[in-house]
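Removed from the display is one protein chain of the complex; every other protein chain stays in position.
For reference, chains read A, B and C in written order, and residue numbers begin at 1 within each chain.
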């Protein structure tokens, strides 16, 4: 098996080819544009947040590599119907996973299918691709105008 | 014999200790201040030039290392009574000698006692010391305000 | 001249042994290093020379008048002659040591630009410049009120020369253009452009960062006022670069950095500056790196720049042929006579993914905007993948490049 095949698993390739929730939402309550200056990836995340902080709808559009696109796609699929608080805590787990935070425990995490991005930690320059949509999400929630990878 | 003893010969040490023509000339026709920024040497050369370009009197003062002081002292002793044209041509020989110019031929040169500075060529950083008074002389003749080692 | 030709031909196996990084393993393969445009690998001659200098000859320069220091100074200063003769400059004192091409351009933007360029004056650059030759001019324009003009680039990646001529006027104070594009590989007609600029009364800076490592440079023939390049891209060390400038022009310029070694006298009332090149070399210079750069120049000269150019031309042809056979690949930059840089895009595979897939096959290329965002905008692409070649590359490495691209195309389908 070659070095890169544990990164480009079928699920990721599939979300890249057919991204879910890939549209500009007209009636969003929050949205934000995220940008990764290193590779030029640009993604806008849209949210419609209802009563009790429930994410009633979530979508994204823009351009980017397979990792950032599939990560955004899977993020939207995962978070639809969840609350903002859940989203924030999932972000933290996700971030801990891909940055190989020693405190991170896969088994105990709430990441579900998103755990497929674990392999990204072996590719330091790709971590920002995987987290771009997440950073943008958080900035959208916080009503910031623009998000950037750290 | 140590490395430096062919540089600091008795004649040089003597001129350093008792520099000849070491005074500020009140009635000079030309004078110029020379400065070596590397070591802070500062020397003023004074000339009284008479009919036919004869150097009737020549002196210097200022502060500097033994090489620049003795070189200035021997220069003044050597040039008194000679013409400006001679001074210029002696300068050229002197310069050729200390910079180890391939065209320089000791035997054919007009340097006389000044040949004692030949050893300076082995000490690249001291060449400017030996030539400071000469550069200053030339600038004085050319009525420049200030001279500097190249 | 058969004998000569044989002597000068590159014995690639021997040459590759000169570059230890080329034997580094990536998985099962040796690395196929196709990123020399970003930075070149260093031959042992350079690595060992720096080690030797640091081990037996190291001292500071200009200040130490003991023998060790005088010898170090002599080695360091004679480097100016080595570099001058390598690029066809007339005098060693026209060679200013800097920390890299970026610093060299900044030095001109500051020392010449700030001093002589005024509101309403125009600076001409081009669509294919590296950020190093864009941002300093943007900043200068912002500060002075000068205006930036941009030479458009044609679809094949060449300067639109008639557009260039129209941009020139009495307001043009400086034309700053690249010799070789780091993305397109285009070799610009800098000699002709320089003549045009001069006849409009403008000064000319040529960014030779991508040219100096790959072809014979003759600044006297080009007749540009400034020429800049970096050590690390021409098989020398990081931390050193060169600004060539015509001496009478350098004499009029202000220093960018101030401090020790570039002054004549200092009092608290003011300082007077030393003549060039010292004026522009404040502080302890990159001594060992200058020595390394000169070793790189000696190494390149021993092979011969014409030989290098020819080998790279052959590699480029071979690689271009391979890439043209992959239908999904679109090559960016197809100017005739271009240098050995192969940038390309594949619609279904983002460059960032391309790089990772290729890396999986041990093929090292670069993906991204290549510090040329305006050029990406020009071609309407967010990024590109770039294989940039050097004489030490092989056709076998290009075969691996092509196979890896095919694999990526298949994977992303």
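Operating definition for what follows: a contact is a pair of C-beta atoms (placed from the backbone, for glycine too) under 8 Å apart; a residue touches a chain by one contact, two chains touch by 3 or more.
This one's a predicted model, so the numbers in the text were calculated from it and none came from an experiment.
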Chain not shown, its touching partners among those shown: A, B, C
Identified contact with the non-displayed chain, of C:58, C:116 or C:247: C:58
Which residue of C:196, C:257 or C:381 touches the chain not shown here: C:257
Footprint left on chain B by the chain that the document does not show: 2-5, 7-8, 13, 16-17, 38-42, 63-67, 123, 126, 129
For chain C, residues in touch with the removed chain: 20-21, 24, 26, 31, 33, 35, 38-39, 41-42, 44, 46-48, 50-51, 54-60, 63-69, 99-103, 105-106, 130-136, 138-139, 142, 148, 150, 230, 232, 237-240, 256-263, 265-268, 270-271, 282-289, 352, 355-356, 358-359, 363-368, 371, 373-374, 377
Residues of chain A in contact with the chain not shown: 3, 35, 37-38, 123-126, 148
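Just so we're on the same page, only the chains that are shown with their structure count from here on.
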Chain A-chain C separation of Cα centroids, rounded to whole Å: 38
Chain B and chain C, separation of their C-alpha mean positions in angstrom: 46
Sequence positions of chain B contacting 2 or more other chains: none
Per-residue overlap in chain C, given as positions that touch at least 2 other chains: none
